[in-house]
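One protein chain omitted, others in place.
All chains are identified by letter, namely A and B, in their written order; residue positions are counted from 1 within each chain.
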Amino acid sequence: MKFKIILIILLVNIHSISFTNEIINENKIHKNLRCLVCQGQSISDSNSDFAITLKMVVKDLVEQGKSEQEIYNFLSEKYGDWILYKPKLNKGNFLLWALPYIVLVSGGLIIVFLIRKRTEKS
Amino acid sequence: MLSNIGNFLLFLNVLLSILIIYNSYNCLKTSNNLIFRKIYKLSLFQSTSILICFFTLISAYLISDFSLINVYQNSHSLKPIFYKISGTWGNHEGSLLLWAIILTIFSFLFLIFNNKHPKNYRLYTLIIQNLLIIGFLFFILFNSNPFSVISPVPNEGLGLNPILQDPALAIHPPLLYLGFVGSSIYFSAAMASMISNYNDKPFAQSIKSWVLISWVFQTLGILVGSIWAYYELGWGGFWFWDPVENASLLPWFAMTALLHSLLVLEKRKAFYFWTIILCLLTFTLSVTGTFLVRSGILNSVHTFANDPSRGIYILIFLSIMISASVYLLFAKYKPERNYISSNSKETFVLINNWFMMFYLLTVMLGTLYPIFTDALLKSKISVGPPFYNSVIIPVVAVFLIFMAVGPQAKWIKNKFTNLKQLLAILIGALIINFLIFYLLKSYSIISNLIIISSLFLIISSLIDLFKKTETNFPRILSHLSFGFLIFFIGLNHNFSIEKDFNLKLGETKIIDNYKFVLKDLELNNKTNYKAIIGKLQVNNMMTNEERILNPEIRIYENPQTLTYEASIQTNFFKDHYLTMSNIDRSEYYNIKFQEKPLMIWIWISTIMLSFGGCLSFFRNEKNN
Partner (left out) sequence: MKKIIKITISVFFIFILVVFYLSLNRSSNYDTENLVGIKLSKIKLESFESNKYFTNENLKKNNYTLINFWASWCAPCRIEHPLLMQLSKEANLKILGVNFKDKKNNALNFLNNLGNPYHYLAKDDQGKQSIGFGIYGIPESILINKDFVVIKKFIGPLNLEDFDEIKKITNSL
């Protein structure tokens, strides 16, 4: 009985998740673009000339049907990877993306290993 | 005149530190367990004189003595008195003096409040702490002296950056420094503990209060910094994963891990070396953060004036600290052998530490990685919010579940008798989550997970609260508030509405169900700035709410700066946030309007979180 209730609730939750809207969120793109003429701000947080222009360009690109990734590729080709707040996954950035998960997994392993060793000792 | 007094007091402090070290060294050789009275007196004298030194600097600011470069560069005679005073620590040199004060006073307090502990341990702590003090005094004296003079004496100061003229920012540095500079004392104590072989439970007890104090202040410091960013920067956010912000977060993670591992050391005499490492790590991260922020090798919103020579100095200091601690650890390390069960409170504390280390390393990696690619690969990259959000947030969801379950586990050997209850809580969390997202109609997998797990933590903490057997109220309060904090951040993040558009005087704009009218622009002359005040009418056409918001553009004279003051209307459900900024060569104004639900609750939860730490401190004091 209980199991069924959980199952139903889980299903309802999953159902609600599947509604995810497909519209590209311009604001999300803005937040990932660094304002080159500012100090550590995204173009979403800036009202500089550059940020305003870039927002217009992003709008045009979205209207042309470009995907988020295509927009990032276009801009990083023109301005370098510095403009992206979310670094691309490539050779140079591999460690940046992989190390956190390596730490997470190995941390877990260390705990398991340590406890097993200490449980046996007694 | 004031410059001479200040310099004299600084030299006096160096001398006092040397005397304290010398006397402590002699005292170590005596066979009884008494510390010379002389050492207490010297230490008290040292604290007094560094305070007088600081008041000397404050008075230089108060009387606007522009013969000091520091006052000339950061103050102005027309500035309100409050900001004259807070300007003292709002700059590099002055804030270092604050560093030295906290190092010194903590050294003195640790000496007098730990009289139950053996002499050698206390003396070694004192010696190491005084070595740190000397290091910082040298830095102040020979590189960043707030008492340096300028000649000829200027008539007027350059003024303090207007965005720093804010009450939140006036108290932000002292709070934050009490946190991470305060951690110096358990750095010294950890070193002393290894040297004098004073370990396990008594060691844990001797530093627990200090860890709690620094943790509470660090939390409050970060909170006040975020509040400042929210109100003053005008971007509507409160956390930007900016390198300087990260620098304050790193010691916080280490402290939080330490706080938990201390419990195990106290109750079960386990994880001694791990606790020591965390003690050393916390202060090392604080100094590293200072290095990153002050040397200017990071590109950040919160810039201090950059100067590589400062960097060199802190780097040398940091290298000495690291090598001494690593050397001592290697020399003293012994593997532990006491029994730990896989299902016990010990294991859950380890799990806490495991997650804390994950957060710490991820944030550190994100902060340092651009420096490394630049230095080694010659490529400049940015690591910003999207990176941290995508790596950290999913893990937080799992972490919260452990945080709910862990505290209920028993020491040594645990058995979960309440699986049914956990299941009920989970169902409750799922139902509430579904209701929230069903009623408000916005969906993403990650925010669902975050909301579910934070609800799980909240509900189970609330159940703990009303259980008669559980007596650790501070713990429950902190865990509950953390659950609320993540819950509110999650909702805030997910249901924020943001509109960005350009508008000119008299124009009306309709976006979705909002109507905006720029009704009026008013020019206002204030004492130290001019303000253009906009009158914006915002209509929510769905709810027929109408409100007037008054954002400002301020033009400051000393120094010449333009700032944008957000207009914020707060209530218990949401904040309405609006900034207006001018666009160059155009009659249009850029308007950024945001609706931020439950903003105030984010602040309240954080205050409750640190209040939990506070209660824990008093409880700990009462029990010992």
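Convention: contacts are C-beta pairs under 8 Å (C-beta built on N, C-alpha and C of every residue); 3 or more make two chains touch, one makes a residue touch a chain.
Quick caveat, the model's predicted, so the values are computed rather than measured.
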Which displayed chains the hidden chain touches across the whole complex: A, B
Contact with the hidden chain (one of A:I29, A:L54 or A:L84): A:L54
Which residue of B:L315, B:I463, B:I497 or B:I548 touches the chain not shown here: B:L315
Selected residue (touches chain absent from view) among B:P167, B:G296 or B:P394: B:G296
Absent-chain contact - pick from B:D374, B:E546 or B:E621: B:D374
Chain B residues touching the omitted chain (full complex): 291, 295-299, 306, 308, 311-312, 315, 318-319, 322-323, 326, 330, 368, 371-372, 374-376, 380, 585
Touching residues on chain A - with respect to the absent chain: 36-37, 49-50, 53-54, 56-57, 60, 75, 77-80, 82
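Methods note: only the chains that are shown with their structure count from here on.
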Intercentroid distance (Cα basis), chain B paired with chain A, Å: 25
For the chain B and chain A complex, residues of the former touching the latter: 233, 235, 237, 240, 242-243, 299-301, 303, 337-342, 347, 350-351, 354, 357-358, 361-362, 365-366, 369, 373, 377, 379-387, 390-391, 395, 423, 426-427, 430-431, 433-434, 437-438, 441, 443-445, 448, 452, 498, 500, 502, 564, 581-584, 590, 592
Touch list for chain A against partner chain B, complex: 2, 5-6, 9-10, 12-13, 16-21, 27, 30-32, 34, 39-42, 44-45, 47, 49, 52, 55, 80-87, 92-93, 95-97, 99-100, 103-104, 107-108, 110-111, 114-116, 118-119, 121-122
